[in-house]
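Note that one protein chain is taken out, while the other chains of the complex remain in position.
The letters A, B and C name the chains in turn, as written, and every chain counts its residues from 1.
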Amino acid sequence: MIELGANRYGKAAIHLVRVHRDRAGHRISDVTVAIALEGDFERSYTDGDNSLVIATDTMKNTAYAFAKDRLAGALEDYGRALAEHFVAFRQVDRATVSIRGHDWAAIDVAGAPARDAFVRGGEGTRVATVSATPGGTTVQAGVDDLVLLKTARSGFSGFPRDRYTTLPETDDRLMATRLSAIWRYGSPDLDADLTFAAIRATLLEVFADHDSPSVQASIWIIGREILRRHEEVDEVRMVLPNLHHWLADLTPFGLANDGEVYVSTTEPHGLIEATVRRGEDT
Amino acid sequence: MIELGANRYGKAAIHLVRVHRDRAGHRISDVTVAIALEGDFERSYTDGDNSLVIATDTMKNTAYAFAKDRLAGALEDYGRALAEHFVAFRQVDRATVSIRGHDWAAIDVAGAPARDAFVRGGEGTRVATVSATPGGTTVQAGVDDLVLLKTARSGFSGFPRDRYTTLPETDDRLMATRLSAIWRYGSPDLDADLTFAAIRATLLEVFADHDSPSVQASIWIIGREILRRHEEVDEVRMVLPNLHHWLADLTPFGLANDGEVYVSTTEPHGLIEATVRRGEDT
Amino acid sequence: MIELGANRYGKAAIHLVRVHRDRAGHRISDVTVAIALEGDFERSYTDGDNSLVIATDTMKNTAYAFAKDRLAGALEDYGRALAEHFVAFRQVDRATVSIRGHDWAAIDVAGAPARDAFVRGGEGTRVATVSATPGGTTVQAGVDDLVLLKTARSGFSGFPRDRYTTLPETDDRLMATRLSAIWRYGSPDLDADLTFAAIRATLLEVFADHDSPSVQASIWIIGREILRRHEEVDEVRMVLPNLHHWLADLTPFGLANDGEVYVSTTEPHGLIEATVRRGEDT
Partner (left out) sequence: MIELGANRYGKAAIHLVRVHRDRAGHRISDVTVAIALEGDFERSYTDGDNSLVIATDTMKNTAYAFAKDRLAGALEDYGRALAEHFVAFRQVDRATVSIRGHDWAAIDVAGAPARDAFVRGGEGTRVATVSATPGGTTVQAGVDDLVLLKTARSGFSGFPRDRYTTLPETDDRLMATRLSAIWRYGSPDLDADLTFAAIRATLLEVFADHDSPSVQASIWIIGREILRRHEEVDEVRMVLPNLHHWLADLTPFGLANDGEVYVSTTEPHGLIEATVRRGEDT
């Protein structure tokens, strides 16, 4: 017997811009949206029966239509409107809406922000994922591609050595990463913009301010502090590549290199991923 | 109480080439390897205690060293050697080795293959993932970025319509995708090269030869046939973007377009993912 | 005084597929087209006067429309039809049409090619550039992203050494590149498909068959042979990154490495570019 296992379908890479033409100045929401549905779709696979299949083109249209009236504030609110719209179809058990928000700042003109001209920024990409089921809605938020560097207070030592180990121990290395973090809120009802900004600030501040004996420990220290300071958060998952910066060997040229010149590499890289969460007793 | 949840760490993007200098002609294995470990690593996060942390640099070195003697045949055999090496450490509960194999063909010189010169091909990338635990080893194989197109025998109709539905029904569309498929073998002991080639041929042949009422149904038809023809396979997971090709509207120019000219798009795209597996009764 | 210097404008990344539904089986032309115009457009810059500006949207429409009737054979013929269409506008001094052709092969079903299903290949991308002026039309053709590797008959020695030189001389290294070559035909009137295939075969064959004392010399040897064998070609320009493959140091692990295991890198890379052409006396 052959059967269908886990499955989902949807529309990805729906890229749209919502312009709010306020009198005081324009505001823009620039988002890339992905929508995925799970539910009673087995017969579309096994029998070619599309009678319950909401077309992915319809999902795209819905994203455009909802952008008109429901994309004014936080990404999470727009995502929730979409997810709850789709989960209202009886054949849908779970609707997941993932949004990447592209950051724009008003251009500075002689010390004041332009009212209708923008430059795209790039300190990471804000992400939001809303998952709606008939039983309720879960909101996750986070940041992707946040590139960070510590030039001090990072080391790696005390690890076991075997035949294949050549890495020297160090108590002073560069630590560079392209951080991805996504955290889950205990309730979908919150001021998502304010909360996001506060958690992002915590993340950056703790990254800057801690001593790192390993990338693993950094994840723990940052994640724990996010949970301590932000009671809205139930769990945070982080993925950190370790983008190695090797001290350039300048001795052939008769030069010392006292933590001055580093070869920047992206491959190969370490890759550390972990979840930090509230335990049972919370 | 705050605690550590799921976690793993390792080295990614280890790119190496193994040259086999046979008398009859050179052969090359060109691979990108990722290694990830799970196990007794909690204290590296919570206490900065690296005493059980196999350095990711050591993983990289091991991949190079093993390439000398264990990367002669199938990617899966090399991956298994690495995975079983790492799971032998007492602190490791699971070692996962993922390999991407880059395809090279001997260059044709006057009708004969060159003995030491190669051109890189591109009909998808072969992938293999070997996961070793103290209880045993699981081998998965597959293909990624396999770009396929059907110019006939593909339609999409019978789907529900709501306020946001504008897509017309069609019994004749282009179906284009960048297919990813990965299948799990029931046993790790097999001729992985031969089996891979046979399954890949089935996949392509069924893609070419079936009538598609939807991408969902195509996944089912292809997956079911792989399971039917290849008893080594327990389950196959496929992810298919639907890379829409829209009929160009040539009527403003006084031209008909009878399935001749299509606008090729990548965004937005449908995205369908499903697993087809042997059921309980098998 | 401030003035306008060199300028051109056009439409890029027009991606379309032309399906030829022949009785014996379908054929497809999958192309990405860029069109650029030079001419009497100065006032569009300096005065905001668009009265001579052929809209880039019109260029796109023209590419779709011409795909119906003029994209049956060689890319070069389609490019020429477009370029000569645009240069016929009196304000246009030069129309340049650049085309990338994406390669598809009929899928093999039980030993025979499928009639309407295709798999995308990847031994480089065919490119064509047609430039039309009132005085005549020039056709260039070539190949991009052709990834090649020699496992023997490649060295690099005899170079000067200074304070900053650490590279050892070698008479046996891997030579890997992602070759780009574009050649100019003496006349636009030729069987462009046949000629392209022949030149590409020469390029590959000479790459496989020559001894390389440097990437520079390889460019010369390949380019010279293309000119010798193909009198249609007036000049060929090649750009070759030197994608270094370093012998992995296995001595810490007690292993020899006799040209067996290489670390594959993409950055930093050498980059060599040169033109080989017929001289004045030809």
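We adopt the following convention: a residue touches a chain if its C-beta (ideal position, glycine included) is under 8 Å from a C-beta of that chain, and two chains touch if they have at least 3 such contacts.
Since this is a predicted model, take the numbers as computed values, not measurements.
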* **Omitted-chain contact residue, chosen from A:D116, A:D162, A:D189 or A:E231** => A:D116
* Structure fact -> Given C:V17, C:A67, C:A117 or C:I219, the residue that touches the chain left out of view is C:I219
* Absent-chain contact - pick from A:A36, A:L146, A:V215 or A:M238 -> A:L146
* Structure fact -> Omitted-chain footprint on subunit C covers residues 1-15, 34, 36, 41, 44-58, 60-62, 65, 156-160, 162, 164-167, 213-217, 219-220, 223-224, 227-228, 235, 237, 241-242, 266-282
* Asked: Contacts of subunit A with the missing chain: which residues?
  -> 15-21, 26, 28, 30, 61, 64-65, 67-68, 104-105, 107-110, 114-124, 146-153, 174, 201, 204-205, 207-209, 245, 248, 250, 252-253, 255, 257, 259-265
* To do: With the missing chain put back, which residues of subunit B would touch it? List them for me.
  => 163-164, 166, 252-254, 266-267
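Everything that follows uses one rule, which is that only the chains that are shown with their structure count from here on.
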* CA centroid of subunit A to CA centroid of subunit B, Å -> 25
* Asked: Taking each chain's centre as its mean C-alpha position, how far apart are subunit A and subunit C in Å?
  -> 38
* Residues of subunit C touching at least two other chains -> 252-253
